[in-house]
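Only one protein chain is missing; all other protein chains are in place.
Labels for the chains are A and B, by order of writing; each one numbers its residues from 1.
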Amino acid sequence: MDSKFDSSNARKHEKIGFAALTALSTLTVLPIIAILIYIVIQGLPTVTWEFLSQFPSDGMRAGGIYPAIVGTFYLTIGTALFSIPPGIAAAIYLSEYAPDNRLTRIIRIAMINLAGIPSVVYGLFGLGVFVIFLQFGTSILAASLTLSIMTLPVIISTSEEAIRAVPQSFRLISISVGATKWETIRKIVLPQSLPGIITGIILGLQRAAGETAPILFTGAAFFLPQMPQSPLDATMALPYHLYVISTQVPGMPIQIQYGTVLVLLGFVLSMEILATVIRSRARARRKW
Amino acid sequence: MASKPRNSINYGEFTITLLIRTAGYISVLFVLLISLFLIREAVPAFIKIPADSLFNTRWYPIEGMYGILPLLTGSLTITIGASLIAIPLGLLTAVYISEIAPPWTKEILKPLVEILAGIPSVVLGFLGILVLSPFLRETFNLPTGLTALTGSILLGWAAIPTIVSVSEDALNTVPASYREASLALGCTRWQTIWGVAVPSARSGIITAIMLGVGRVIGETMTVMMVTGNAPTMPDGLRTIILPIRTMTATIASEMGEVANGSDHYQVLFLIGLILFIFSLVINVIAFQISSRRIKRSERLLS
Partner (left out) sequence: MVIQTEPTEIILIKDLSLRYSDGNESLRNINLSIKSKAINVLFGPANGGKSTLLRSLNRLNDLTDVNQLTGEIWFNGQNILSSEVDVIELRRKIGIVFSRPVVLPMTIFENISYGLILAGMRNRVQLKERVKEALEQAVLWDEVYDRLDTPAADLSGGQKQRLCLARSLALKPEIIMLDEPTSALDPVSTTNIEDLLQRIKKDITIILAPHNTQQAARMADYAAFFLQGELVEWGEGPQIFGMPRNKKTQEYIEGRYG
């Protein structure tokens, strides 16, 4: 008799299996909570208003991390500037205009590839093209451009998904009362897909804010006597700052390291939370 | 009834449509640009440095030795090590979340996995240095905690969210009717998961694994911080507790100090090109697998 059909045995297997998977998944996921709590505990005492608003001193071993915070801020804005317009436009193209042919398939493959390129390769590209070839030098501009190429695939794919989710019937009705294609996109499709698009943008920017490798040789600096005055200046940035103080500065007080980690993590995670909140609120209010 | 003059509608619409169409090709443009640029900077290395020197086992740029083999094996070691952790854990967690977990558990687990996905690699590296590395060193009595093992654990764990989310999507698209049919035949949910759901989500799961592996290969900061950065060749199974160096870490740590156009510079670009090609191959295969599957199921259900 095939024991697979022996129900009591099978049920026992199931119980064991379920229990094992439950344990496994919990164990996999538990460290995340542990890490967060640990970082908060270790870092919170350091994160005071002075820490956030002052310049570092004593070779970064004391004082605050203000310039790094502002630097990350600049880079995020720069990335947004360069990646949002082409990203949304490309998403509109793919969902509203692209025919179902080979060329479009190539575009999609290219997008997936762009998303999978190692971040350090982006750094190489940014170095060669923006820093050297276009002579922007190590600058916020070069780093932002590099980061924005990296962010494009995320924005394009989430925006496309959001646009496609808008029911086709809306478009049909709009056209049948005399709207052109672009008018339909502008007045109905885009407004309805906006929450999804914004979610995608925030998630993309979140990733860009936390990346180190692409900015290593394109715009990040460790020791800057003053704030960057123009986009052509280099800047400090949180991820890079963290990297250097945890690996290359002897005698670095552990509290400052944890404080920096907490600030970086806080920045990145709050963007993620913001994106999630926008997404679920939009879903709840959706009338279709 | 008054209508807008046709000309202005046409002009504006035409321009916008043109801009949109151009933007659509932007991904292709950048992939081409990046590959062309990498090739341009890397090819001189191929020409200038004899192949046997390039495929040597000594990476010692200061003395003009550009053997990239230890870097290749370093990346390979980490990839295998991390995959051994990421694939089983990721898959099983995905199965748990999509098939077994009660809704309230799902509500907790999914955001947590997403949080893990959002943690910057430099933060993971930091934790590796301060927490994981000393722990491993003491537990296993090692000379140093900055080893391939540390890197594998950290990277493997960090790649789990990628595998989980894509696998979970794949499992969710398995038609309910498949599961219902299996249960109707008297199979338990457990048997249904492994007999029906997972096999039919096979191609999505393979895609997930490939994307996870791609992520591991491309990881830079974490490996740079915790794997010891010693470009040595593997030494049997002992390798896992030795420091190693990956291709990514090499580029990241040495690029800042090379002279533009020098041999070292070009070899680093060559390594970058190799990485680019690896990720290209992985992604194209993953794309083919996932799109072929869609066509097959369209045929099945029609």
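We adopt the following convention: a residue touches a chain if its C-beta (ideal position, glycine included) is under 8 Å from a C-beta of that chain, and two chains touch if they have at least 3 such contacts.
Note that the structure is predicted; figures quoted are calculated from it, not measured.
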Going by the contact rule already stated, which one of A:Y66, A:Y97, A:F170 or A:F222 would touch the omitted chain in the full complex?
A:F170
Which listed residue (A:Q54, A:T104, A:T180 or A:T276) would be found touching the missing chain in the intact complex?
A:T180
Out of A:L24, A:I106 or A:I188, which is the one that touches the chain we can't see?
A:I188
Identify the residues of subunit A touching the omitted chain, counting contacts across the whole complex.
167, 169-170, 172-180, 183, 187-188, 192, 287-288
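Everything below uses one rule, namely that only the chains that are shown with their structure count from here on.
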Indicate the whole-number Å distance between the mean C-alpha point of subunit A and the mean C-alpha point of subunit B.
16
Would you tell me which residues of subunit B are touching subunit A in their complex?
9, 12-13, 16-17, 19-28, 30-31, 33-34, 37-38, 41, 89, 92-93, 95-97, 100-101, 109, 111-116, 118-123, 125-127, 129-131, 157, 160, 186-191, 211, 214-215, 217-221, 225, 248, 251-252, 255-256, 260, 268-269, 272, 275-276, 279-280, 282-284, 286-287
Mind listing the subunit A positions that touch subunit B in their complex?
4-5, 7, 10-11, 13-14, 17-18, 21-22, 24-25, 28-29, 31-33, 35-36, 38-39, 85-86, 89-90, 92-94, 96-98, 106-125, 127-129, 132, 149, 152-153, 156, 180-183, 206-207, 209-213, 216-217, 239-240, 242-243, 246-247, 254, 257, 261, 264-265, 268-269, 272, 276
